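Of the protein chains in this complex, all but one are displayed in their positions.
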Amino acid sequence: MRPWSRSLAATAVLSTLLLAGAAVAQAPAPAAEVKPFKIGVVTFLSGGAAGPFGVPARNAAEVVVEALNGGKLPAPHAAKGLGGRAIEVVFIDEAGGPTTQVAEYRNLVQRQNVDAVIGYISSGDCLAVAPVAEELKKLTLLFDCGTPRIFEEGTYRYVFRTAPHATLDNVAAALYVTETMPKTRKVAGINQNYAWGQDSWTDFEASMKVLRPDVQITTSQMPKLGAGQYGAEISALMSGSPDIVHSSFWGGDLDAFVLQAAPRGLFKKSVAVFTAGETAMYKLAGQIPDGTIIGARGANGVYAPDNALNGWFRTAYTDRYSLPPVYPSYRMAQAILGLKAAYEKAQAGGAAPDQDKIIAALEGLTFESPSGTVKMALGKGHQAVSEAVYGTVKNVKGKITFVNVKRYPAEKVLPPEGVKSADWIKSSLKK
Amino acid sequence: MGDLLAVTVDGVLYASWLFIIAAGLTLIYGVMRILNMAHGSLYALGAYAAASLAGAWLRGGHAPMGSYAMLAAAAILVGLVMGPLIERGLLRFCYGKDEVVLVLVTYALFLMLEDAVKLVWGVEAYFVAEPYGLLGSVELGPLSYPVYSGILVLAAVGVGVALLYAVTRTKHGKLLLAVIHDREMSAAMGIDVNRIYLVTFTAGTMLAAIGGALTAPTVSVLPGMGVEVIVLAFAVVVIGGLGSMPGAALGALIVGLVRSAAVHWLPQVELFSIYLVMALVLVFRPRGLFVAAEARKI
Amino acid sequence: MSAILETRGLTKAFGAVVAANDLSVSVAPDTVVGLIGGNGAGKTTFLNLVTGYQKPTAGTVTFEGRDITGLAPRRITRLGICRSFQIPQVFDTLTAYENLLVGLGIVSLGRRAFVGSALGDQAPEAVAEEMLQRFRLGEWRDAPASALPEGVRKLLDIAMALAVKPRILLLDEPTSGVSADEKFALMDLVLGAIRADKVTVLFVEHDMDIVRRYTERILAFYDGRIIADGMPDRVLADAEVRRYVTGEPVPGGA
Partner (left out) sequence: MSAGAPPRLWPRLGLALLVTLAVVPFLPKWAAFLVTLALAKGLVALGLLLLMRTGLVSFGQGLYYGIGAYAAGMGASALELGDAVPLVLLGATAAGLVALLLGLLLARYRTIFFAMLSLAFSMIFYGLLVKTSALGSTDGFNVAARSTFGLPTTSPVGRFGVYGLGALVVFVGAASLDRYLRSHLGRLAPAIRDNELRVEYMGASVRNVVHLHLVLAAVLAGAGGALTALAVGHVDPETTYWTTSGEFVFVAILSGTGSVAAPFVGALLLELLRSFAYEHAPNTWQLVVGASMLAVILFLPEGLWSVFRRRRRAA
């Protein structure tokens, strides 16, 4: 009998653990008039992407949600919370890869019973979570990840992306380079060896070849994500004497690259194009030379329009965290405000809307954010488009300013509905 | 021709950086049989301490040259605090456990240190870029290299020579060799093995911290910066032969040169060039370049 | 009578050190041969060369007319030569019973591959029990080998060699580490168990009383060479043997 009782004991212990977990997770909330609207926010809180992306995004969520609950935002978002309903936020770390994230997504929805999920910086996580959102029928707003594959490869009812995808960054960079540096002949690239880095270079290279057929690629460096030491890469870049060095580096890798390349004079020989350079420029003001071309992945950060919403956001964020918000912060704010706009549209002055109504309202919605007007124009109304902005650095007394800022409307830098980015670049960019 | 020069210089610079880190790893393994997964975190701690100390020094308006002393001070500080803390506070309870279990102990330590660093310094990047450019650059053909890179090479050579001297010429070093050779016998002969372990782990920690402190001016110091370093240093140490100091030097040189050649001539394979080298070396030298299989008495 | 084991010019050099020098030996089936000699004389090297642990620098080893030079130990074991070890090579975490079962299991797995060795119809488990009894290991049956006294480990080591049903058994110092008054009992036990199966035995031994009592023939080693080969009394009386190996005064019972 004993072995049997042992296995029964083991099963009992485990079942108890699971059920206790369930009990903890589903502890009944005090009966309130209207339950707060609970949002699961998923962003990197550990690892290399936490500092540059994850935490600025989390900070933005805290600032925006707190202000919304206090009704402190300017119009058109002045109403408290979501149409008067308070917002509650649960933060989850995005670390661990898609397998972990799918598990955590299920926990958010099924254990914590959130009303919506806003999150995901990594494209792999976005791709993996999207079908699960469909399965669990839970409204999910992807706020940052870049891959165009999500709505190019699938159709979703419950999944939205409130930021434009990455094609825009590199097409706009190529347009900007051709317009401002017409003599560009030799181009080099250094991008991180993972999907986003590879896609960024592929898009940029393809765009350059369409726009300037005589362009010559001297080298395309693909160091490992998080490599940190770029001595050999910088030598390889310099030996080709390119006019342009394209890089989609971000975070610590971008900082390290700039810190190592600047003293060696790479930026004296070649103009650097940093498609995601905005996250690094405040800290590296001394190292980024005049003439560097910098993007903020849309009209975010320094390129955000001069309107009341942006004025409020910059001030509130800077006051609290003593650093200005960067583009992931803007994109987080954009996602929350998109949800708010949809919620309030669905509510239309009536009772709290159900999820289907919010979804119907969000499809194809146009709403205001600190980055200006956002249209849910692609992916059957699930994928946002917005303008792209690039500018050139001019250092004025140790402070970075931008000259020659150019704005590209969405239709110039993003493919229309139903056309894949890669095909569109090859066939239609020239026009 | 110019290419070859660049490949060599870049390779040697990378190798110097790697060697300083790998030397500590192989020292600890050689003496204590612990493959320290937390080595990368100690490297990161060195970088954080260096960025904080040198940063404070520079912000305080002191002579910029003094920042180099601050880098060194940070490394020594981390070594002297963290080494004994970890060895006395944790590792000594684990001696005698299986090698793989010890790897897990240090893996747990690595996880905890990652979060501890975040609790102390937050997730914001720290910079202390000044020391990198302060000494100017030298021109090598079409390329220019900061003089600071030379310091890195000197530091690597210095570490190597110092370790060699300490092990072969000092009394402590000879005791160390005795412990490496036969732990039980050394203990039986009255060598204070615990003391040797404490000194070794502190020295190894200090080497990791030196690596981090010297790297700090060239990077932004961020959470997670130690993760990549661990596997790289493992590869170096395995190629050279675990526990072998000349092996670590040669391993670092091989990895540095192969990587630099890949970057210059075949960027597509850079990502796995190091693991390819490691696999190849192990295929032909199953215990690494500098360690021979020992015959067993039956 | 044709030899069961024959070596010709067997030589093993480690650099400048010649551990075995031109060893030519022919062993007849069903005999017990003693190998004597000082430390480093080449006895264990001879065993290592015959069983494939080391590969000879020159020379050949023939077993039942078949050249087995340089074969791996497991191939040689499978052909029918097995050995025990000076330092018992047992499975420390397994019990005495399981230690035997490992070898018996291998035999039963590879029954067809073993020439001239079979367990008959008996299950390996039953044979293991029977062997435990035969070697008087019964009381240690369920004790892990690491917990056994040295003499018992030695016995287990020998029993394990026998479990694979060899035609020739090579014993490396079977009585070392065994107290003087137990040596004869041990040898009686071992040889009694072995000789019933007509197994040819070669054993390395330092105790000349044991050698004299149990062998039919002695090979005396010195400096990697065989300096005497023949009947025990003759070899032990040999002047060179007495000078280099036994170092004892002229024995009375020659």
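The chains carry the letters A, B and C, assigned in the order they are written, with residues numbered from 1 in each.
Basically, contacts are C-beta pairs under 8 Å (C-beta built on N, C-alpha and C of every residue); 3 or more make two chains touch, one makes a residue touch a chain.
Source: prediction; values computed, not measured.
Enquirer: Which of the chains on display does the removed chain touch in the whole complex?
Expert: Across the whole assembly, the hidden chain touches A, B, C.
Enquirer: Quick one: which of C:T77, C:T175, C:T200 or C:T215 touches the chain that's been left out?
Expert: C:T77
Enquirer: Quick one: say which of B:V105, B:I180 or B:L257 touches the chain that got left out.
Expert: That would be B:V105, which touches the missing chain.
Enquirer: Just the residue numbers, please: which parts of subunit B touch the chain that's not shown?
Expert: Residues touching the hidden chain, for subunit B, are 35, 90, 93-94, 97, 99-101, 103-105, 107-112, 114-116, 118-119, 231, 234-235, 238, 242, 268, 271-272, 275-276, 278-279, 282-283, 286-288, 296, 298.
Enquirer: Which residues does subunit C use to touch the chain missing from this display?
Expert: Residues 51, 72-74, 77-78, 82-83, 89-94, 97-98, 101-103, 105-110, 114, 124-125, 129, 142, 160-161, 163-164 of subunit C touch the chain absent from view.
Enquirer: List the residues of subunit A that touch the chain left out of this view.
Expert: Its contact residues with the unshown chain are 2-4, 6-11, 14-15, 17-18, 21-22, 25-26, 45-46, 90-93, 96-100, 102-104, 106-107, 109-112, 123-124, 127-128, 130-132, 135, 147, 149, 153-154, 193-196, 198-199, 202, 225.
Here is the rule we use: only the chains that are shown with their structure count from here on.
Enquirer: Please tell me the distance, in whole Å, between the geometric centres of subunit A and subunit B computed from their C-alpha atoms.
Expert: The computed centroid separation for subunit A versus subunit B comes out at 35 Å.
Enquirer: Rounded to the nearest whole Å, what is the centre-to-centre distance of subunit A and subunit C, using the mean of the C-alpha atoms as each centre?
Expert: 74
Enquirer: Suppose each chain is reduced to the average of its Cα coordinates; what separation in Å results between subunit B and subunit C?
Expert: Here the centre of subunit C sits 51 Å away from the centre of subunit B.
Enquirer: What are the residue numbers in subunit A that touch two or more other chains?
Expert: Where subunit A is concerned, no single residue meets two or more other chains.
Enquirer: Touching two or more other chains, which residues of subunit B qualify?
Expert: In subunit B, no residue touches two or more other chains.
Enquirer: Within their complex, state which residues of subunit A touch subunit B.
Expert: Per the stated touch rule, the residues are 45-48, 50-52, 54-55, 193, 219-224, 226-229, 231-233, 235-236, 238-239, 241, 251-252, 255-256, 259-260, 262-265, 283-284, 286-287, 323.
Enquirer: Which of the residues in subunit B end up touching subunit A in this complex?
Expert: 2-3, 6-7, 9-11, 13-14, 17, 114-115, 118, 123-125, 127, 129, 132-133, 137, 142-146, 148-149, 215, 217-220, 222-225, 227-229, 259-260, 263-264, 267-268, 270-271
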